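Here's the structure we're looking at; comments come further down.
Omission of a single protein chain aside, the complex is shown with its protein chains in their original locations.
Going by the order they are written in, the chains are A, B and C; count residues from 1 in each one.
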Amino acid sequence: MTVMEQRGAYRPSPPPAWQPRTDPAPLLPDAEPYRVLGTEAAAKADPELLRRLYAQLVLGRRYNTQATALTKQGRLAVYPSSTGQEACEVAAALCLQEHDWLFPSYRDTLAVVARGVDPVEALTLLRGNWHTGYDPYEHRVAPLSTPLATQLPHAVGLAHAARLKGDDVVALAMIGDGGTSEGDFHEALNFAAVWQAPVVFLVQNNGFAISVPLAKQTAAPSLAHKAVGYGMPGRLVDGNDAAAVHEVLGDAVRHARAGGGPTLVEAVTYRIDAHTNADDATRYRGDAEVEAWRAHDPIQLLERELTERGLIDEDGIATAREDAEAMAARLRERMNQDAPLDPMDLFAHVYAEPTPQLREQQDRLRAELQAEAEAEEGTAR
Amino acid sequence: MTVMEQRGAYRPSPPPAWQPRTDPAPLLPDAEPYRVLGTEAAAKADPELLRRLYAQLVLGRRYNTQATALTKQGRLAVYPSSTGQEACEVAAALCLQEHDWLFPSYRDTLAVVARGVDPVEALTLLRGNWHTGYDPYEHRVAPLSTPLATQLPHAVGLAHAARLKGDDVVALAMIGDGGTSEGDFHEALNFAAVWQAPVVFLVQNNGFAISVPLAKQTAAPSLAHKAVGYGMPGRLVDGNDAAAVHEVLGDAVRHARAGGGPTLVEAVTYRIDAHTNADDATRYRGDAEVEAWRAHDPIQLLERELTERGLIDEDGIATAREDAEAMAARLRERMNQDAPLDPMDLFAHVYAEPTPQLREQQDRLRAELQAEAEAEEGTAR
Amino acid sequence: MTTVALKPATMAQALTRALRDAMADDPAVHVLGEDVGTLGGVFRITDGLAKEFGDDRCTDTPLAEAGILGTAVGMAMYGLRPVVEMQFDAFAYPAFEQLASHVAKMRNRTRGKMPLPITIRIPYGGGIGGVEHHSDSSEAYYMATPGLHVVTPATVADAYGLLRAAIASDDPVVFLEPKRLYWSKDSWNPDEPQTVEPLGRAVVRRTGTSATLITYGPSVPVCLEAAEAARAEGWDLEVVDLRSLVPFDDETVCASVRRTGRAVVVHEAGSFGGPGGEIAARVTERCFHHLEAPVLRVAGFDIPYPPPMLERHHLPGVDRILDAVARLQWEAES
Partner (left out) sequence: MTTVALKPATMAQALTRALRDAMADDPAVHVLGEDVGTLGGVFRITDGLAKEFGDDRCTDTPLAEAGILGTAVGMAMYGLRPVVEMQFDAFAYPAFEQLASHVAKMRNRTRGKMPLPITIRIPYGGGIGGVEHHSDSSEAYYMATPGLHVVTPATVADAYGLLRAAIASDDPVVFLEPKRLYWSKDSWNPDEPQTVEPLGRAVVRRTGTSATLITYGPSVPVCLEAAEAARAEGWDLEVVDLRSLVPFDDETVCASVRRTGRAVVVHEAGSFGGPGGEIAARVTERCFHHLEAPVLRVAGFDIPYPPPMLERHHLPGVDRILDAVARLQWEAES
């Protein structure tokens, strides 16, 4: 049939396939970050939860300062501190059930520890004695991910697999504002939405990717506005308000567990310390900004709420701080011991079975080490 | 200052950095694809433009059928037809000024030809005599891009460079619905928005990525809803309505040229033919769907509008079809001649200067070819 | 027991059968990729799997290779055995970071706690008239990435046996399918119990005494043809099919070269920085005093893969192989 012949039959009509599949309105974030502390919503918060969050925040801050101190003593190769971001770190761990999974980025040691991983094992990567120091299956915590955004598709695949197996598992994946620019962020969110995988994406927007401020990272109204483009809800929360972060994440986790699919949560926070101990933040930001954020400190916010509502007293605060000091002391002591090292580990886990080539290389290193040891003995004698 | 000491100074406040930078509302697409033909808006359309679009659509359709026929005759290695999508192809070319740039995907030979590139040169990739057959600088058309979405960052970089040089250049990049899932799509849109680069992204949502329907590609309300996540406007248009596509793209191009930054345009259309001549579309879609879309044919839509408003008569239609037949005849004739081939080209353009290693390899091939030729001569004699 | 006669089958059929059997044997095996479901893949290797096992076992993914491999990593973390299809060689590149930084390293990173039994199927190589990006031989990239197995079949039976072994492996395997052999036929009976080949073992496809052709994948049939042609010139060539590039079977290869004293490595991939350099170097290290001539390489040129009409000049053919054999310093013998 030619174009001319078809003419009679033709009736103008909208494109046949057109039907928006999801209503965009409920996917859009609110204009302001959600807050609980200092607002009416705080009255509804569970006092026990608030106290638990508080204790964890204080522990977390102390962990950060202790770990940073350990870099100065050469006991850690590097430490990316989450000081100022403890509310996100702690809430991310506490909103999950035991059989859920956490996918941390390299900055999220605190969340890993809050989830139950041994505080020294959690530092293995940054200490430099191995890559991942904990068994990911023990507490269902994926390895700290250094390549940015790459752990997000892992979280999606794991959550999807669990759902296929009929398991009631939610995966929570953590990422920074900078990481949202990576292609893997995009691909992960899209897979999650298409598969309706039970995943919660937590973006800690701490204002910087090393030296690059958010304004050079995105022109979006907010990072949470990315969600609608995948067909998932986007939520915006005050990342220094532990009660708010816990609530928003908790809602998202429940939503995912109930089969509602993924959520993108943007927590607005700030990196108080430099990017890592090796970074010099004065090169790219002023004190005023940092001071403004210090006045919005997550521990202070929660402490004030607890104090004003009579949920904690000076003793309670002192106890939290003492517990934190005790934790720091234990950490110091353990970290001041040399890490056990076995060079043969280099070959043991590359494959299920070392290849013949790796065995040869292992033998060569073993011989070298033996020669070294003999030479040293010789010198010692 | 310890946490306790700071307490007195603390005043609750919203997170200091929080200020949405762009109002999301104007960035969101309308609920329905924009249409011109058959609506009141059509009255405002320039008759000359409509006639020009019509002639191009008819030419385009014929180019598609001719090229597909050439695959059957072994004159093309493969052809991804854009039958049904001619409105997008043609409007993409016509909305640009001469000094603007077009970044086509592998399906967009038609847009390339509509922009002025020689119809045979445009087919070089698909004919198989070389990769790109035209000089990209002659008509400011980038090579047809086979790896999906990869040409989008190129468009952004070029537009950004032009703006830095003070040149009044807009880049239009074409991509399919499937391609929007790639990381490069995300990264390109983000760079464009952050740099406020003069780029227009045209997504031809033709319902499928080979066999994969849109519902398995995204859960978004529309692909145009992705725009807000980058801070750029998203526009939705009936991709079979040439006047509407031309208007929406034209607006976006003017917006970009005026320094307003990038726009994402989703054109809702349909791939009437199989993915390529090598594909069997009956494996993944039914006739009913195809027929529904045939009733929404871009040529018919425009022809009806022109006819009803007395802007074209049977003669005009006949002329358009004759021009198309003449174009097809010329194309057939030229494509039926063997393409000139020089094996030495293999080495000539890998580097500005062939490396010593490539020269050796070239000499080896030259010797082989000579031996081959001598052997053939021997046989012939 | 009646013996079923062998019927000719294609490599594509054997691969499909291997996937089917693996999925039937183990519910943890999941196939995912672009167009692998309803369509059965652009090469039809996954044909029928979605129908038989459901969309959740054989899944059409969104179009994003890093996403495909990245989610496969997550699935493997949860105990599944994902088999990923990359549509063409060059379209695996977007997944390169996931491959190099996670797939290859996860077991090592976690001291063996978190192995990733992922099979990554990649149709590779040229010879089918594909336009650019559809004919790359990218094995050098994978060989240079510790933590991956790199496997490639050359026969119908090996296509089955090696793919089963790859899926059964607790390590990630890059499984390179020579796309121009998809329709190559062989006598093979899918209804007989099949051998699951061990990974890491080369086989001598043709015994000979004059020199060894060391090759793999799409170049194996070419080498066998060259060996036939070489008889006319008085050379009796041995042909070794590596099958597994990682781990490398030094034993089989070196035994052959020590016997023949001469060797040519043949592959489609570019010569410079390609697999042949590694192979020639390690054979020379191990067999130096047995070698009458340097190990030569016959490979693709060091150029981007040519357009369809010029690819025949690029691909190592019989003549080029015989030329190399002729340069193996035979005069030294006399």
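We adopt the following convention: contacts are C-beta pairs under 8 Å (C-beta built on N, C-alpha and C of every residue); 3 or more make two chains touch, one makes a residue touch a chain.
Predicted, not measured: the structure shown is a model, and the values here were computed from it.
Asks: Given that one chain is not shown, what are the shown chains it touches?
Replies: Hidden chain, whole complex, touched shown chains: A, B, C.
Asks: Which residue among B:Leu28, B:Ala55 or B:Val194 touches the omitted chain?
Replies: Per the contact definition at the top, the residue touching the missing chain is B:Val194.
Asks: Among B:Gly84, B:Pro143, B:Gly176 or B:Gly229, exactly one should touch the missing chain; which is it?
Replies: Answering carefully, the residue with contact to the hidden chain is B:Pro143.
Asks: If I consider the whole complex, including the chain that's not displayed, which of A:Glu138, A:Asp168, A:Asp345 or A:Glu376 touches that chain?
Replies: Touching the chain that is not displayed is residue A:Asp345.
Asks: Quick one: which of C:Gly147, C:Gly161 or C:Gly200 touches the chain that's been left out?
Replies: Reading the full complex, the residue touching the unseen chain is C:Gly147.
Asks: Identify the residues of chain A touching the omitted chain, counting contacts across the whole complex.
Replies: Residues in contact with the chain left out: 77-78, 124-131, 146-148, 178-179, 181-184, 209-212, 216-218, 283-284, 339, 341, 343, 345-347, 350, 355, 357-358, 361, 365, 368-369.
Asks: Hey, which chain C residues sit against the chain that's not shown?
Replies: Chain C touches the missing chain through residues 66, 90, 93-94, 96-97, 100-101, 104-105, 108-109, 132-133, 140-141, 143-147, 246, 248, 269-270, 272-282, 284-285, 288, 291, 293-297, 302-304.
Asks: For review purposes, identify every residue of chain B that touches the missing chain, sorted by number.
Replies: The missing chain touches chain B at positions 130-132, 135-137, 142-143, 147, 150, 152-162, 164-165, 171, 183-184, 186-188, 190-191, 194, 345, 348-352, 355-357.
Heads up, the rule we're going with is that only the chains that are shown with their structure count from here on.
Asks: Rounded to the nearest whole Å, what is the centre-to-centre distance of chain A and chain B, using the mean of the C-alpha atoms as each centre?
Replies: Roughly 38 Å, centre to centre.
Asks: On a C-alpha centroid basis, what's the spacing between chain B and chain C, in Å?
Replies: 35
Asks: Tell me, which residues of chain B touch at least two other chains?
Replies: Residues 181-184, 216-218.
Asks: Which positions in chain C touch two or more other chains at once?
Replies: Residues 61-62, 64, 66-67, 94 of chain C each touch two or more of the other chains.
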